[in-house]
Structure formats: structure tokens, C-alpha cells
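Shown here: the complex without one of its protein chains, the others still in place.
Chain nomenclature is as follows: A, B and C, assigned in order of appearance, with residue numbering initiated at 1 for each chain independently.
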Amino acid sequence: MRIGVFVCQCGTNIASTVDTGAVAQRALDYPDVVFATDYMYTCSEPGQQEIQKAIAEHRLQGVVVAACSPRMHEATFRRAVEKAGLNRYMFEMANIREHVSWIGQDKGANTLKAMELVRMAVEKLRRNEPLFASEVPINKRVLVIGGGVAGIQAALDCADAGLDVVLVEREQSIGGKMAKLDKTFPTIDCSSCILGPKMVDVAQKENITLHAYSEVEAVSGYIGNFTVKIRKKATYVDWDACTGCGLCMEKCPSKKTVDRFNENLGTTSAIQIPFPQAIPKKARIQKDACRYFATGKCKVCQKICPTNAIHYDMEDREVVEEVGAIIVATGYDLFDPAPYGEYGAGRYPDVITGIQFERILSASGPFGGHVKRPSDGKEPKDIVFVACVGSRDKSVDRPYCSGICCMYIAKQAILARDHLPGVQCYVFYMDIRSPGKNYDEFVRRAIEEYGVQYIRGRVGKIYPRGDRMVVQGADTLLGAQVEVEADLVVLATGVESSRGAKELAEKLRISYDQYGFYMESHPKLRPVETNTAGVYLAGACQGPKDIPASVAQGSAAASKVLALFARDTIATDPQVAGVLESVCIGCGKCLSVCPFGAIQWKTLRDGSRKAEVLETVCQGCGLCNATCPPKAIQLKHFTDDQILAELDALCA
Amino acid sequence: MDEKNDKQLRIVGFLCNWCSYGGADTAGVCRFKQPPLLRIIRIPCTGRMDPLFVVKALAQGADGVLVSGCHPKDCHYAVGNFYARRRLELVKRFLPFVGLDPRRFHYTWVSASEGQRWQQVVSEFSAVIQELGPNPGFGQDAVTENAPQAVSSQGGAGDTERCISPRSL
Amino acid sequence: MKNGQNLLRIQESRDAGFVERVERESGQRVSQCYQCGNCSASCAYTHVYDFPANQIMRLIQLGQRDMVLRCRSIWLCAQCQACTTRCPCNIDVARVMETLRVMAVEAGQVSEKDIRLFYDEFLKSVAAFGRVFETGLLAAYNLKTGKPLTDADLAPQVLRKGKLALMPQRIRGRKEVAAIVRRFVDAQPQR
């Protein structure tokens, strides 16, 4: 190999504490080096031309630049050598500025160190090989998992841009938590008025395929080309036939079915459309509540259905979708307050959760929007809200803030006052967290205009006295124990990761934190990407989030997909792992360590099993390389050979 | 001037590209002075670290080996540094058996913004190596088993792993 | 703050090592208390405390050693464990209160002398007989506090039911028990 070495003076940045001339001179002694020089500003236009000229003149096959950090200019020089006809990977940098000239004053020691670094770079370069990026075609369809507001937003944005969208929702209808809300902070607009049209859009867009009451079973493939198996769960109603007329619900004799959409505050029929605005508006039989499934008798719905949509023998069905990118928007679940025995949730009917109160406030809720307490239907005179139930509490393993409850408490207190002007609201809180635009003003309005009493302290115990509940708490501002008698107590239960979040993450090969929230690539700079290329995040599945933030993320994830799909192919980074089949013993260690699932089995003609790297999936971490017992799998550009050569150059 | 014959002590550093290499750059940009013993080899991730590299370096006469990567929950590749920690911990325990002083090997976590911390890591480790003197080769070191880690800024090494991988680790 | 102490020059009265000492001796991370107030909300004695439990925790965090050790709350705490059961930071508040009591005795800063006296008489009784002699304990306590009529209203009833022993139970191993008590009590400074 014919190697050229360029030692940069960087003005005086390097030259003042490194004898660049001597370094260049010394480089000529290294094997394969046929040309060496020092230069004032190597990265400048003329500096780059100098390199190109030398490549031509000295028929160089590789170039070493000893200058600043490769994190600064590696890309610049790679482009320069490429222009002169070399492969961009036949280039190495020695960092003699950040790692040498700027950190030491002793010119002798610095010069010596610079020489060694150059020698290491030369030795590595001697073992470099040309690498070529490959182009893979992109399947421009996108899968959105979860049809809450975040998923809906992402699906609509993608569909608006003309993409084919597959939306998978686990429940019978899309809408997520927002569909259950009455009004929304900080503007108090009606949740279904703003979400409803978006849900209808989803149903009407021709390029959105909605699989409701379905779950993702398996995901294979990689960015640009995923294959997804989806299980459509049996609804016992043929949705192609069902018109959503609701006759079956009316006539179904099994009316005592717990109404999950209304957070167990009411009852519904065994065959049900969860709420009037449901999308798709189709009926489903809840098997465990249906008389026919229990006793073999009934079939009332089948008789009444005008379109013969009922099929008791329906089974789960599997569909396969091919997509190029995946947006995960599976949202969150709410903390079950049962561990707080002292609050009596579950034991006392008038101790409810925030989402239950949301249903009580809703005109389509169990009480038709009249604020009543569940125990006896009386209108409450005093309502107490308890903040941070299952949040910021290490004793129940929920040390994080749920981020939304301070705001929804203020909203619910305001709405309660709007519904029942005579009602007095109290809020026990530790801190009020309201950092969004117009958020603190909203809380102040609750306090100042709506007269909501905020009490700074946690609640110790809630117990019944007569037909009211006594809330025993502290007012730490007063330094006193306080008691408030209430007709209704609302526990602001915290946000936790969606049920099944971890299992889904494993299918998608994305990571999650210890509480089951998905991990973004970078908390600030790559908030909707995951470490698995082609998989993006939106909404509360990444962490507690309100609607504005969820929607913003939905759009952000969609824009990431659009950016990816703006090209027909993707170039892959060729610095990936590769397997030397003759050396591979088929032990499978690399398959089990690869964090990205980039390695798969390949069977050779002789029947032997060898590892094979999916170059488009491999991220180039090198874990497999370090793990492989016979060193059959090597990370290109960072092979054992290359690293050991650097080591040898230094020590030998 | 021939660097090969110079009796200066040498430390080989293996630094991950994303965090620690950047941290060393930051220290440079901030002009944080450091002893000139260290020679850095850039690797994509500490997960790339083959324990063999450490042993080879010391066997070939490097006076010290320093490995540094991203903080445990910050790994660019999610879990690479987690594997690294387990492997390097084993190396550390293995060194005394081949007659090498385990103090010649140190691993830690430094992020790209922690220039100051990098300066401290390098200075302290260099001081340790200077105190130990030149590497006499296999079996020659006055091995102190269970020698307390001489570098105090090891912070990250003991940090608890909070990043959970979807695959069994 | 109660006690009319509405100005605290934090550094003047600060004992910097206090938090650490309390943490070490109680095994509890008092510095993790984030002042939610649940301990005070749960404590049945907050109404008689001079400082509610959460303020004790706060004062410890601020290193206000004297104020903490001299306060009455630590002596009125009944060790009912309500605070400990409910603290969201997993702090065993009752254990902290108990630790403070021990520290107050060591420092000779006991505020509620009669409660301390009751403890002393109790242990004397145990050391003497191996078991407490309730009648004798009550008599001694009443005599020493100068409140001879404490619970006098109950005495006739108790006697009628034959429930109050007039003679102490002496166990065989009382010397051994006395030795145990002495190992600790003698090590304490006198009030």
C-alpha cells in the first residue's frame, strides 16, 4: 500500500506545542508511507486540494491526516479522498490537537506522542479495506400501533402525505384515554368534539387500514422492510356486515355486564358498542358475559340482527402486513390505588379515581353528565381531590411524577363547580406542576376564580363517618393536621406504562426503562426515535404526557417516517459486522447478544448452521465481535486485526 | 528522536466513540492539561472491548490500560456498556493470576460533556501508573491482590444498571 | 413554626454533622424526606406535638440539633407506626423519633421529664423483680411526679376485680435481668 501522511499545524493550535515537521519526517520511516508533509490548515479548501494533488502525484492508496478530532473533520477528509478516487474508508485520522497539543505544554513529549499516534493510524490504515454502502429499497407503508390521540395523529399525518397506513388498536375502538375524557385542559374544550372528527377521518381515509380489537403478534425484518403478524381477535360479529345499529344491545338480556368504558361505574350489555362515537362503530360480544357462551341458550342478538352479523363460532384470525416503518403509540395505563389501604379505594364507593370522575362529568357517561356520587346518587356538596396517588411515591415503586394529574385535578375542580355551583372543592397536593403554556394560569383560575381550596400536604387516611368521607391530611404550610369531610373523594391516580408494554418492546426489539416506558434514542435530541432503526415513538408510551405533547410527538414521529420515505432506498453504513463462515462454529452467542436482532441463522448447503449479519439492521456496536469465541464475526473497520495493529504499533 | 526507545511510560486507552472519546475531546477543547502518557484507540462502543485487548496490551508492555465508555444508562447501543462492565470486571479479577498488577487496568464511564471528569480520570490513573513504574512483564509485577482501586473517580463503574434491554442480558 | 420561633438564622444554630448522625444511628435516610406531610397527617399525636413529625424531619435536614433534641414531640410519640407505614419515601419515621429520644437522653436534653421518669421507674421495677410490678410502679411514679392522684379513680375498681397484684412476682433469673439493664442504664448520663 502507498500511504500519504499529512500533519496539520492548525495555525499555531498544534504547531506551538508539537513539532509537526518532525512528526511528518518521522512518518516517512513507517512501513508503506511514501509521502509525508505538514501543512498550515489541512481542512481548508487549499489543504484538501493538497491532499488530492498528492494522491494523484504519488499514486496514494491511503491517507492519514494528523490533525483535530475525527469527530470534527473525519467526514470532510473522507469526502476529499473520495473525490480524488480513493475509497472513503481508506483514510485514518490521528487526533493530535484535542488529545495532544491542547492538553500538554511539553513540546518534546507532545511530539513523541503525536508520532506514536500517527504510527498507530498508519498501522490501522494498512489493514483497512474499501467498504461500500449498500442501498436497500424501502417499502413505503407504515404501521402505527395504538390508536390513542398520538397514534391517530401520526396515522393521519402519514395518510395526508399519501402513505399507506396500517393502524392496529388493541381495543374495540380507537380513541384511547382521550375518548373517555369530558373536557380538556387548559382550554376546557370538549374532548369528543376535538377528537371525534379525527377518529372519523381515520375511518374515512382510504389509505388507512384499521385493525381494531387486534394485537401485534410478531415482527420480523428491518428498517424499510418489516413483516408484521397481526392477530384479529374474535368479536363474534362480522364487522363487514354490522352496521352499528345497536338493536342487539337493546335486546340483549345480559344487561349486568360491567361497563369497562365507563370505568366500571355502570353496566352494559354482553354485546356492545363501547360508546356512541366509537370507531369502528361495530358491535362485539363480550364472551364471558354472554349467556349463550355460558349456557348454550339465548341467541337473541342473532335473531334480532338485521344483517345476520352474529357468528358465535368466530375465531381469532391472523393477518400479515408488510411495512417499512413502525410508529409505536401504545399510551399508558393508570395506577390501581389498591395498595393504598388507608385510602379505601375499592372498599368505599365514594372514593373514586380521576378517570372515573372524568366519566361522571361526561354527558355520555354513566350518569348522563350529572355529578352524583356512586354510592347513593346524591349530589356532592364537598369534593376532595388527592394528588400524587401512585406517583412520586417510592413506597409503591412509582417515584416519578405523572405530569398530568395536577392539571386534570384543576380541570375537574373547575368542571365540578361549573356543574354544581354550590359544590366546594379541596385539593391536597405536594407541589403543583403546571409548566405548559397557559397551564399555571389555569391552575390559578381554579384557585382564584373558582375558589378551589388547595391544601399543601399529603393525605394520611380516608374513612367514612356517617354517609360522608373524612379526609385526614396535613397542611404543612400551617404545620397542622387537618380534616375535611367530603361526599366524594377523587384520587388522582398516576400514569404507568401500558399493560403489555414490555412484551411488545421485545417483539419490536426496542428498550424500555425500569417502569416499562419506552426509551427514546436521545432524551433531548432524538425524542421520537428508538435505537432500532425504523421504529419510532409517539405519546405516553414513552413517558407520562398530556394531549398537546402526545399530538406533537405523533406529528414528529410521522415526519420522521416521511423523511425516511422521502427516498426510495436507504444507504446503509458499511461499518457493520460480517461473518467468516469458514470460522463460525455456529454457537449462536452473537445472536443472543446483539441488541438489535441483526444476526440470523443461515444454513449452508452441507447442512451446517452459520451466523449471518443483516447489514441493514446492524448498528455497528461490535458486541458480537467481542463475544464470538472463534472470532468469526468481525466488525468492519474495527476488526480485531486493526485494533491489535494499533496496539502493536504502540507497544511493540 | 525515536519514540520506540524512549523510556516514557505508556497508557493505552480504549474509548467509545460516542461518550468518552467526546469527553476527551471536550477536555482538549477546554485546554484541561493532562499528563502525556495516554494513547487513545477509538472503538465504537465499550461493548466492542475484547478482554483480550487488555491482556495483550499489558503483555506487550503497555504500562496501563484505561477503558472508558458511556454512563450505564446512556449507551448509544442501549446495552453495550453493560456487557463491557461484566467482561472487564472479569478481566480485572483475572490479571493477578497471570502476574499482572490489577491496578494497571482501570475502566470507567465518562460522558461527552465531562471534560473535567476526563482530566481527573487521566491525571489520577497516570499518577497510579507513574507510581507503579514500568510494566515488568508477565509474572513480574509485585501483585497486590485485592489492591484497593487507586483511582477515586471511578464513579460510573459502580453505578447501577438502569437500562433494561428487551432481551435477556 | 410553633414556639414563636419565626426567625431561624440557619447557619448560627446549625450542626452540620447532625443529619448524618441521625441517619447513621437510625438507619433511615432522613435527607430523602420531601416534606409531603403524610407523617403529620397520619400521626394521632400531631395535636399535642410542639413540632409535627414532618417539621422534625425538616429541622434534622437543616441540622437544628438543639431544637430537635429539646422538643416535646419526640417524647410524646407513641411509636404507633402510622407514619412509618405511610411514608412515601420509605422512611421509618417512628425509628427516627426513637433515635432522637436516645440522643436526647445522651445529650441530657430531655424535655418531658415525667415520661422519662416513668421509663426509669419501669426499668427499675424490671431490674428488681425480672418482671414489672404494676402496682409498685404506679405508686413510685405518682410519688415522684408529685401527682399522687394519678389514676386514683381507677384503683378501687381494679382492686375490686382483684386485678392488681399487691406483691411483685420475683423470677429466679432476676439477677441476670438486672445485669442486662445495668449494662445499658449505667452507661447513660444522669439527668
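Note that in this section a contact is a pair of C-beta atoms (placed from the backbone, for glycine too) under 8 Å apart; a residue touches a chain by one contact, two chains touch by 3 or more.
Operating definition for what follows: contacts and distances are computed from a predicted model.
Peer 1: Which listed name, "SUF system NifU family Fe-S cluster assembly protein", "Molybdenum cofactor biosynthesis protein MoaE", "Heterodisulfide reductase subunit B" or "2-oxoisovalerate dehydrogenase subunit beta", is the one UniProt assigns to the chain that has been left out?
Peer 2: This omitted chain is identified in its UniProt record as "Heterodisulfide reductase subunit B".
Peer 1: For the chain that is not shown, enumerate the shown chains it touches in the whole assembly.
Peer 2: A, C
Peer 1: Specify the residue from the set A:G196, A:G266 or A:P464 that touches the hidden chain.
Peer 2: With A:G196, A:G266 or A:P464 as choices, the missing chain is touched by A:P464.
Peer 1: For subunit A, enumerate the residues touching the unshown chain of the complex.
Peer 2: On the side of subunit A, residues 340-342, 344, 347, 461, 463-466 touch the unshown chain.
Peer 1: Would you write out the residues of subunit C that touch the absent chain, in ascending order?
Peer 2: Residues of subunit C in contact with the hidden chain: 44-45, 48, 76, 78-82, 84-85, 92, 94, 98, 101-102, 105, 114-116, 118-120, 122-123, 126, 130-132, 134-135, 138, 141, 150-151, 153-154, 157-158, 161-165, 169, 171-174, 176-177, 179-181, 183-185, 188.
Going forward, only the chains that are shown with their structure count from here on.
Peer 1: Taking each chain's centre as the mean position of its Cα atoms, how many Å separate subunit A from subunit B?
Peer 2: Centre separation, subunit A to subunit B: 33 Å.
Peer 1: So how far apart, in whole Å, are subunit A and subunit C when each is placed at the average of its C-alpha atoms?
Peer 2: 52
Peer 1: Can you pull out the residues of subunit A that are in contact with at least two other chains?
Peer 2: none
Peer 1: Note the residues in subunit C that touch 2 or more other chains, in rising order.
Peer 2: none
Peer 1: Using the touch definition from the top, list the residues of subunit A that touch subunit C in their complex.
Peer 2: Residue positions touching the partner: 342, 388, 392-396, 430, 456-461, 472-476, 479-482.
Peer 1: Which residues of subunit A touch subunit B in the complex?
Peer 2: Touching subunit B from subunit A are residues 22, 26, 69-72, 95, 97-100, 102-106, 108-113, 115-117, 119-120, 502, 505-506, 508-514, 519, 531, 575, 592-593, 595-596, 619-623, 625-627, 635, 638, 640, 643-644, 646-648, 650-652.
Peer 1: Please output the residues of subunit C touching subunit A within their complex, sorted ascending.
Peer 2: Per the stated touch rule, the residues are 1-2, 34-38, 40-43, 46-47, 51-52, 54-55, 82, 85-90.
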